[in-house]
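Got a structure for you, written out below as structure tokens; questions coming shortly.
As you look at this complex, bear in mind that one protein chain is not there, while each of the others sits in place.
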Amino acid sequence: MPHDIALLGAGRIGRIHAANLMAQPELCLRYVADASPGVAEALARSCGAQVATVDAVLGDPDVAGVIIATSTDTHLDLALRAHAAGKAIFCEKPVDLDLGRAVAAASDLAEARLFVGFNRRFDPSFAALERRLRAGELGKLETLQIVSNDPAPPPIDYVARSGGLFKDMTIHDFDMARFLLGDEPVEVFAWGSCLVDPAIGGAGDIDTARVMLKTANGAICTIANSRRSGFGYDQRIEAFCSGGMISADNVTETTLRLWRQDGATGPALQNFFLERYAAAFRAEMAHFADVVTGRAQPMARFADGIAALALADAAARSMATNAPVRLDRA
Amino acid sequence: MPHDIALLGAGRIGRIHAANLMAQPELCLRYVADASPGVAEALARSCGAQVATVDAVLGDPDVAGVIIATSTDTHLDLALRAHAAGKAIFCEKPVDLDLGRAVAAASDLAEARLFVGFNRRFDPSFAALERRLRAGELGKLETLQIVSNDPAPPPIDYVARSGGLFKDMTIHDFDMARFLLGDEPVEVFAWGSCLVDPAIGGAGDIDTARVMLKTANGAICTIANSRRSGFGYDQRIEAFCSGGMISADNVTETTLRLWRQDGATGPALQNFFLERYAAAFRAEMAHFADVVTGRAQPMARFADGIAALALADAAARSMATNAPVRLDRA
Amino acid sequence: MPHDIALLGAGRIGRIHAANLMAQPELCLRYVADASPGVAEALARSCGAQVATVDAVLGDPDVAGVIIATSTDTHLDLALRAHAAGKAIFCEKPVDLDLGRAVAAASDLAEARLFVGFNRRFDPSFAALERRLRAGELGKLETLQIVSNDPAPPPIDYVARSGGLFKDMTIHDFDMARFLLGDEPVEVFAWGSCLVDPAIGGAGDIDTARVMLKTANGAICTIANSRRSGFGYDQRIEAFCSGGMISADNVTETTLRLWRQDGATGPALQNFFLERYAAAFRAEMAHFADVVTGRAQPMARFADGIAALALADAAARSMATNAPVRLDRA
Partner (left out) sequence: MPHDIALLGAGRIGRIHAANLMAQPELCLRYVADASPGVAEALARSCGAQVATVDAVLGDPDVAGVIIATSTDTHLDLALRAHAAGKAIFCEKPVDLDLGRAVAAASDLAEARLFVGFNRRFDPSFAALERRLRAGELGKLETLQIVSNDPAPPPIDYVARSGGLFKDMTIHDFDMARFLLGDEPVEVFAWGSCLVDPAIGGAGDIDTARVMLKTANGAICTIANSRRSGFGYDQRIEAFCSGGMISADNVTETTLRLWRQDGATGPALQNFFLERYAAAFRAEMAHFADVVTGRAQPMARFADGIAALALADAAARSMATNAPVRLDRA
């Protein structure tokens, strides 16, 4: 018998999760909840699910797990309530925009069967990179270079509500750095510029950043971010080890190349995160099935969500003070 | 309202088509038929469809289209009956193993809303190659080089019933050659060898082939085939034009590379046709939706199925006589 | 003490050899001979060498070796005379345009310290391919695919005197096929077309060809030739083995790539044979130093020159008769 699942939030990412859920034979989408009843209704109908309130969902003992794909400011509250109701939880990132609030919830959620939607951990190339690194095939990791450029900037009102580039965009790279470094960063340094669009600066944000992280053993990670690459969704990682380097390159739309006198033109990069990380979103849902059935522990726990947020916070302070920021460890 | 579709044949490829059909909002899988009732039942249940006989399917006026995914020897008969019943038809390749039988049915099926499952025409890279070629971006096509090597040979009893390498494997490449050349081949020359496994030779077949096709205007196409590449599913095309070359390269599992002192090791090729052509199978079903709803004419008609079969037949005769074979044109 | 060398022929390829010779500390360019005294004089002066007649060169006992870089019709006579005079010989390809004449000289030159300038054997990538193949790293060689397209056709009067595409251009590929196959071709099939320039057809030649070779054990080699690639000097080889494939790809001018929204444009291919095979020409001269000093046996003997010529001859007959041609073996 498949396990009943409820989807909270039927927006763009919620609909992706619904489609991937239907491909998991062990999971069944039973309920859809959304602040907008019409949105919930449309998705529910096409999936053979029912519209329900959050209260009803959490109160139904048959619901084994919930997917939290609502707006960021509700993530924390919903996670706490779902955990209290004994549900397995797939919570979209970030866990919250406010580090203090998230830290306050940390002990309550420490043991939750909760998994944060850091989708890049599930990308086939990045996941393989982590496995090869962990296996030590090329020796000890020394430095890490993460390039993470969006194809084009989001609408300016999105930027204004985003929490800033570090919490909205670099948050993925902070999690990836932690995922790959195998050791906690102890120091952060960040520079940011507004080079892409003055309106972003006008909204109090930056659109271009370089962040450096250092671990206690001296390993260094650099993160390169831009809101606009000009050549598609640029997502690459290089891990320099004592015995060589492991790289994960961009993904292209096709394998076509046109060879002319002045050089060969290759295919465009996959341009959009839904396309680039389609396989990752499918793998996330397979992991959720593993968590719901108890076959696996959550790959990215609530504490990982906090740790990424803490790095974003430290980067913002480093940029503001133009000085390295040390991270306090309890 | 979605259009009701019946699936004839619930084997491996049938199940792929069923899953892709469920992602088409305009199509609804209503019936599943299979020579083995248990097989039909299992698939029907997981898809919310009903088991039915072919007669019942063809007799139901609500069925708008059928997918013929049965064994090859039944393709022709089912296509004729489905066409007579007024259905849109998605027929797996080859249309038949016997050229004479297929030709005999040609006039009956000439106007059928029938589309042959030459999946490679729907591969994003090969489809893009055809579009760029047709747009004339690099001038006139002069020569074509198709490499099409399987990762590993099929079981020997499959080989024995396959109709031979030219009808079973090269048939895809003959269709691709016709798709891309934009002009009919008028002459065929083929060499075959048994280099991979003597058991294949023992079954009267070859496992390695090189075929050349020539069109009336002197354009030449070479096809390279092996039942075993030793390095994954090797599917590449190069189109040499007056102004340069268009190539479509292999597809890899990830973008990972391990850089060591003696060179970088890249990712494995996608190894299996279901994986390599997953996007093509999805696109086929989208095309079937277009055909069922009347938005598009079939991309590969029955006559295309015959033409590929005729080339396979000619290649076999060329190999047998060690001489070029001219194709008769009415 | 360096060994004195004489250069016969001070044209384009002769000047290349002179420059490479000056980089060999064991060889010293003593004499330059050319049908045009002014041409010889200019090269001799810039190299600190003297102008001399062929008779004088061959009569000087201090001359250890001669480089034959004269027009093709003189190669055979000069090689016979230089061998009779006891010189080590670096003879440009082809050994002659007439197979009968070349065969007649075969026994005289069988033991000559003569090395034919099949420069591609010395290309770092192709030489490495041969070594890896010979080492059996990927198992037994089954099929070979040679792509060898010139960037643009030569002047029409060159074409008219060239001996035809098979002897002028494919001759390199026939030698490469023999070098890599490790087994003699026993059968040849060739198709040719005139697709690039009707003037080439008017001169009685073709500009586009596909040739297939088969060895006694069933291995097949295909050769693709065009007088005009439209995208630079296209020189590639793929060797399909029982355990995988070894490929040698094209060489580009730089490693630059421009990444834009619609794809990345890579660098142009090296466009000219002098540029593409610069390292090979240097390696040829190092091999000549080895032959002159007795450290090595010639890598490509006179018999290899004849064998390539015989394949060119057979290809021409195959094209003329549109039938495979078997090669007689004594």
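List of remarks:
The letters A, B and C name the chains in turn, as written, and every chain counts its residues from 1.
Simple rule for what comes next: a contact is a pair of C-beta atoms (placed from the backbone, for glycine too) under 8 Å apart; a residue touches a chain by one contact, two chains touch by 3 or more.
Everything quoted here is computed from the prediction, not taken from an experiment.
Residue-wise, the contact with the chain that is not shown comes from B:R260, picked out of B:R101, B:R260 or B:R282. Considering the full assembly, A:Q145 is the residue among A:Q50, A:T72, A:Q145 or A:S162 that touches the omitted chain. In the complete complex, the residue from A:P25, A:G100, A:P155 or A:G218 that touches the missing chain is A:G218. Among C:R101, C:R257 or C:R317, only C:R257 touches the chain that is left out of the view. From the set C:L78, C:C221, C:I246 or C:A310, the residue in touch with the chain omitted from the display is C:I246, counting the whole complex. Seen from chain C, the chain kept out of the figure touches residues 23, 25, 46, 124-125, 128-129, 132, 137-138, 243-251, 253-261, 267.
Mapped onto chain A, contacts with the missing chain fall at residues 138-139, 142-143, 145, 147, 149, 189, 191, 193-196, 208, 210, 212, 214, 218-220, 222, 224, 226, 228-231, 234, 240-245, 322-324. Counting over the whole complex, chain B has residues 151, 230-232, 252, 259-269, 271 touching the chain that is not drawn.
Criterion: only the chains that are shown with their structure count from here on.
Separating the CA-averaged centres of chain B and chain C is a span of 42 Å. Centre-to-centre, using mean CA coordinates, chain A is 57 Å away from chain C.
The multi-chain contact residues of chain C, meaning those touching 2 or more other chains, are 230-231.
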